[in-house]
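Here the complex is missing a single protein chain, while all its other protein chains stay put.
Now for chain A:
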Amino acid sequence: MTRPERLRAALRGTPRAEWVDAALTAAAERPETIGRSFTQAGRRAGRTPLPGVPGWTADEAARALLLAALPADRAEAEIGDLYRHGDADEKRAVLKALPALAAGGALSSAAGLPLLHDAIRTNDARLLAAALGPYARHLDQAAWRQAVLKCVFMGVPLTAVDGLEERADRELAAMLAGFADERAAAGRPMPADAAALLDRLTREES
């Protein structure tokens, strides 16, 4: 099953499935309805963790499915608007939906990149973490390294970073080493996951 299919199947088991089904039909046929349904998804679909789909809540799944239900010619513009006008939960749901939207053809491959840059600029750890999922492969290496270092700086666990092991490079190691020096000078600890990453990168190099 694809990600949207799994989310849809998991939502069918929730008490609010009827609202979700109606909202999805409306989004496909009358895309202008998504403004309200997307905003109301938390109140209508609930916010509990979705059984069988780790890391997703019911509202996030409903929002991801709403975006995927949009007609192809409206998707890109609506997705941008919903992110721009969203509260933090809505923004996070858009970010989490990006990989599946690109895979499903609703977004041309890197069209969501400005949203990632916006999320990484914020100081909201939840948005930063959501921006560093699989879609972050579209970030150039310099922006990606800065975002990883920002995770370390803000205490976001590095498990949030998709593809960390493959993408971490010598330059990131140098930045982490610099950060470790600053922390040591200040007498403050380096987060354990960042220290372990630095250790691995340094060993690989030697």
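As a convention for this text, a contact is a pair of C-beta atoms (placed from the backbone, for glycine too) under 8 Å apart; a residue touches a chain by one contact, two chains touch by 3 or more; residues count from 1.
Everything below uses one rule, namely that contacts and distances are computed from a predicted model.
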Omitted chain, identified by the protein name its UniProt record gives, among "Cytochrome c domain-containing protein", "Hydrolase TatD", "RNA polymerase sigma-70 factor, ECF subfamily" or "Branched-chain amino acid ABC transporter permease"
"Hydrolase TatD"
Contact residue for the chain not shown (choose from A:Gln40, A:Gln146 or A:Thr202):
A:Gln40
Which of A:Arg6, A:Arg126 or A:Arg167 sits in contact with the chain that's absent?
A:Arg126
Considering the complete complex, of A:Ile34, A:Leu50 or A:Val156, the missing chain is touched by A:Val156
Residues on chain A that touch the omitted chain in the whole complex?
35-36, 39-40, 42-43, 85, 87-89, 91, 122-126, 129, 153-157, 179, 182-183, 186, 188
